[in-house]
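Note that this complex is displayed minus one protein chain, with the remaining chains in position.
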Amino acid sequence: MERPLTEHIRKDLRPLTLKEYEQAGGYQSVRKALKGMTPKDIQSVVKDSNLRGRGGAGFLTGLKWSFVPMDSTIETKYLIVNADEMEPGTFKDRLLLESAPHQLIEGMIVSAFAIQATISFVFLRWAYKEAANHIRFAIQEAYDAGYLGNDILGSGFNLEMHLHTGVGRYICGEETALLSSLEGKRATPRAKPPFPQVSGLFGKPTIVNNVETLCCIPHIVNKGADWFQKLSLTNDAGTKLFGVSGKVKTPGLWELPMGITMRELLEEYAGGMQDGLKFRGALPGGASTDFLVEEHLDVKMDYVSIAAAGSRLGTGTMIVLDDKTSVVGFVRNLMHFFAQESCGFCTPCREGIPWIEKILTSLEAGKGEGHDLHLLDFHTKYLGPGNTFCALAPGAMEPLQSALKYFRKDFEHYIAEEIQNTTHPLPATRKRLITDISKF
Amino acid sequence: MVLFIDNKPHEVPAGKNLLEACLTLGKDIPYFCWHPAMGSVGACRQCAVKVYKDENDQKGRLVMSCMEPVVNNQRISIEDHDAKEFREHVIEWLMTNHPHDCAVCDEGGSCHLQDMTVMSGHNYRNYNYKKRTYTNQYLGPFLNHEMNRCIQCYRCVRFYKDYAGGKDLDVFASKNNVYFGRAEDGILENEFSGNLAEVCPTGVFTDKTLKQHYTRKWDLTMAPSICQHCSVGCNTIAGERYGSLRMIANRYNGDVNGYFLCDRGRYGYEFVNAADRIRKPRIQQRETDREALLSNLSGLLNKPGVIGIGSPRASLQSNFVLKTLVGEHNFYHGVSDSEHDLAELAVKILREGTVRTPSTKEVEEADAVFILGEDITNTAPILALAVRQSVRQQPAALAEKANIPLWNDAAVKGVVQDKKGPLFIATLTTTKLDELATATYRATPECIARLGFAVAHALDNAAPAVADLSENLLVLAEQIAQALRTAKKPVIISGAGCESDAVMKAAANVAHALQKENKNTGLVYTMLECNSIGLAMMGGHRLHAAFNAVVNGHADTVIVLENDLYRHGRKSDVDAFLKACRNIIVLDHSMHATTQQAHVVIPAGTFAESDGILVNNEGRAQRFFQVYESKDMVRESWRWLLDIGTEAGNTRLSTWKNFEDITHAIATSEPLLQGIDQVTPPSQFRVAGQRIPRAPHRYSGRTSMQANINVSEPKPPEDPDSPLSYTMEGYRGMPPSSMIPFFWSPGWNSVQSVNKYQQEIGGALKGGDPGIRLLEPATTGTIKYFEGIPEAFKALEDHLLIMPMHHIFGSEELSARSPSVAQRIPKPYILLSMDDAVSMSLLENYILRFYIGRYEYSLPVKVSNAIPNGVAAVPYGLPEIPYTELPEWATTRAPKYLHTLTPTYTPKHQNT
Partner (left out) sequence: MLSLEETHEIDEAVKIVPYRKAACIEALKIVQEHRRWISDESLREIADYLQMSAEELDSVATFYNMIHRRPVGRHVILLCDSISCWVMGYENIRTEIMQRLGIKYGQTTADNRFTLLPNPCLGTCDHAPALMIDNDLYRDVTKDLLEDILGKYP
């Protein structure tokens, strides 16, 4: 089984020096791209490879790049790698950042060349201290070796690279909020359109890609689109870093072909559930994906199949729910996270998620009320995509709505039966006090 | 374009967003974060509607109407179940933390949040948990802060920071804990802070002066008024209850002030309520009644030797009646000779020249601005607000190129970043607009004029060239000329603030040179007072001539109309003049140095108690209406003068009975003021046979409010001068645009009901924006380029050229009397250059003693890096400051005749 992203990562996780990395075949793609290929060539091989962004949304990378204006009058364009990894349950980029910094830098150089960006940033989460050191060192090495700076390898292509470490907050991972943050502003997302590809960092065309996405690029350029496509067991190309956390025997992170089943991941790699515990469900790709349950265990882990099963592949890092852990507590913990991390810009998210958290907390404390589930339902209905300003709140609703679907009894359990029957459901009993405003 | 709303087709203009389009059609969609002047950001999510792909799409998707451009043949639904339910929930979310304290909230009854809550149908609370609470801040004399009411629409920061350029208000923290305020308690510094009370859709920021005599807005008697505190003439709504003026609010006028007022205009009104207002006539300090007064006066006036002195802060009507009373030859403009000449010069240039003077709105749309000599933030604040918007015009092209509609505020800011269009400012010292300027030039009026002349010459060789211009200035002149030449709508701004005709002429030359190539050039002159231009357009002589007339014995009786002569003449001249007058008759509403010396004092109405027309600096004649019938013996000046004239047997005056007769007479006898009788409909005007009510239909307490005096309800006063009634009775619909006493529409109790009064959102009022422009340029140019370029300024040893410096608070007479504004008046100072301070061994706050003529002054020093050497500036209009003597040379070395000196203002602290 090929594991292009992790094959040269040492057992002890110490990153390779530039020399070692070169010896292992590193920076080939930079030579190949800058010397023998046009930006257009690279864009088309990436497009043909069918690579989907690994940041969560699974947007086709080649397509995203194709929106960048390529006329030569634009003096500055930016490439940014999103290394803000902060989605609960997600710990995949950490490995690539800490143990393979040169692979990322290589991917960034080739990608920057592909869109003709001249300035690049690594937007790194503050907590990744070790990664910061390794990347800082690797960037310096790359400058010294002439892979960064002016006239890289005599190709005439220039690229600056800077490391920016963040100062907290999950929303910085949302690509437009990330841009605001890099501009030295509050990390509030921006409305799209205009898309960052047209008006991004400092108003200039900008591409933001996930760490894992960009780490795929050197391999695609070296070995071709077909090769990349064939790494996968299904139509969604490539390998993927898959992780499992929760009460399994051997939680961990593995590079595996796209399309392995949840069951394989859970049982073969994560060693199955801890003794005495049963699998109840899992968030397949981080905190903002829908629960999948037992019946889905044979679903293939790729963007299309997981979506067909009613969830999202997200970041590919699965959080497992066992039968001894409270579902309501589980969801309450997630809602606490999302409420804390809301940027505070738009109403439904800012006010709605804390309300949900309060309801769940009061359910857990045995103070549930008849209309509580109805209130949770309306939140899942109205904090969906498009209704809020960015995807944070819709993401937050995914575990909630699926928990309400698959584990509704667990919620009802907290509401005394008499109340359930008396004050439920709410809208029918609610009267409109004022109907005609024109009288007012 | 066609837009299907709930399956009905509507014609809508292109380029709008769905929310604007729907509101323009008269539809009701609730919203918060969107503001017509500031565009959309999509934060509140209140304005959701459904959009359908095509007529077969049954499901549709929710969109925020403020963020969605109108597309031809688009199908949307406002009434859709999901859209309605979502909007209701948005309110419900906002309400989870809102305190529901409407009963004790100043905003109650005119609250956009209340309106939107009712509109959305949310009326049942499902949220059972604790609300978050905040502590509030002290924000100075103008605004209250009650953060618990905040619904986080972000409008306040977007207005204060982004629109008005304020620095000391921002949003802090995040998630459901965001806080809008200052870094710490303190006075909000921006000149436009008061607008927060209107921009905030609920009661977080409310008018602090209103709170001191609080009245629900539905309980106010209101009239359309005009701000009296600078020459821009912003349209206001003035509200009264129990005989005192309670509030000034914005009255939308798309051409003049749009949605905003400055703090001088909003808070300057309290002089009306001053305890020491003149309320009864006085003869020789003794109160008297009407009959005694009139008979006394008719005795005086029937003798020869009566002159009248008018006023730039009195209405055309009052000035004109005075002029008629004393006769054309005996009527003097009550302004300093420099003010008189500069105003006449402005009128001449704007009438006889070929360049049009733009409205404030047009200044906002200018894509290159050159300001000569005028610190407009302090002399014409709303104009400065317009200039702030103008620098966004050129960079907006970037947005258009990227296909971003201009209403998409955050996105436009994203592409534009910190790019600004051309703005050049040449003033004596730093101004607040400098932060936006492409280049600034600090110089005396002479040198500013030279720069202007040089720019004109750079634009057109036929304009006179400036001799011995420094290399730097040549480059700057070239740069400015280039920027103006390439602009589509360049505007040149100058004014009377630096008291230099050379500067105003230089500005005219620049504008004329531009106009040759670009017909869209604009030229703005700002003046010192609200009716400076109106007065200049009415014939009259200089003030000095009045002084001479009396001192030389040609006259001995003077009628002074709403004027403190000490604000316009040199102190020594006014002293001598008043001393020489045998009879001094003053009509005014407030006590001042001139009233104190009057033999006869007549209680005049303030703007709130009067009808009148003012002409603003654009030459726009605008009417203000009496808000309430004056109490005691207070009357409009023109009404007193009519009575006095009638009593004295003046045949012309005795034929005029009311406001309209006078206005008609002005229109027929003053050639430059033709047409002013068309400013508002005549007093006989009725809609459906009814008057237009000054009070909202919910006005309460009318039958009982005077019950402590008399249990029978008195007959309401009748207005002989206008079609407005003093009560809530009358026509309920929309009045003509020039007579809107308040904005209200069913379901829209807040100021935001103005949407319903506009032809299209953010556009002109239905029926056109009020006011009539009297100054249009000559169609065939007659003005030749001005010559007479001044010599460059040279500093003199041991001398300082003292210049007046204008302040938004303190420089204008009436607003300075308002207690809230008084708190913001600067302490007296003299501003010196660093070099001059060093050479005189002075530090900040040290006292500089200087001498003008026979007078000695000492003022605390302020040091500036920007003011040129050899010049100093002192605040205009402060009682301690000799501003009427200025500009003038002062010596800093005590003159030999020291024993004759008269010390004036001496501050307490002395140099250590």
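Each chain carries a letter (A and B) given by its place in the written order, and its residues are counted from 1.
As a convention for this text, a contact is a pair of C-beta atoms (placed from the backbone, for glycine too) under 8 Å apart; a residue touches a chain by one contact, two chains touch by 3 or more.
On a predicted model such as this, the values are computed, not experimentally measured, just so you know.
> With touch defined as in the header, list the contact partners of the absent chain among those displayed.
A, B
> Looking beyond the chains shown, say which of B:K167, B:K211, B:K303 or B:H329 touches the absent one.
Per the contact definition at the top, the residue touching the missing chain is B:K167.
> Among the options A:E212, A:D302, A:E341 or A:E357, which residue touches the chain absent from this view?
Touches the omitted chain: A:E341.
> Given that one chain is not shown, which residue among A:G36, A:G184 or A:G366 touches it?
Among A:G36, A:G184 or A:G366, only A:G184 touches the chain that is not shown.
> Write down which of A:P4, A:G89 or A:G368 is the residue touching the left-out chain.
A:G89
> Looking at the whole complex, which of A:P15, A:P39, A:G107 or A:G246 touches the chain that is not displayed?
A:G246
> Going by the touch rule given at the top, which residues of subunit B touch the chain that is not shown?
Touching the chain left out of view, subunit B contributes residues 161, 167-174, 182-184, 417-418.
> With the missing chain put back, which residues of subunit A would touch it? List them for me.
Spelled out for subunit A, the touching residues are 85-91, 93-94, 125-130, 162, 164-170, 181, 183-187, 202, 243-247, 251-253, 287, 317, 319-322, 325, 329-330, 333-334, 336-337, 340-341, 343.
Heads up, the rule we're going with is that only the chains that are shown with their structure count from here on.
> Would you mind pulling out the distance in Å between where the CA atoms of subunit A average out and where those of subunit B do?
Once rounded, the distance between the two centres reads 53 Å.
> In their complex, what parts of subunit A are in touch with subunit B?
Checking each residue of subunit A against subunit B gives 169, 186, 190-191, 193-194, 198-199, 202-203, 339-348, 350-352, 354-355, 358, 362, 369, 371, 375, 378, 382, 386-389, 426, 430-435, 437-440.
> Within the complex, which stretch of subunit B touches subunit A?
Counting only subunit B, the residues touching subunit A are 28, 41-46, 48, 61-63, 67, 85-86, 89-90, 93-94, 96-97, 118-119, 121, 123-124, 126-129, 151-152, 154, 171, 173-178, 398, 402-404, 408, 410-411, 414-417, 746-747.
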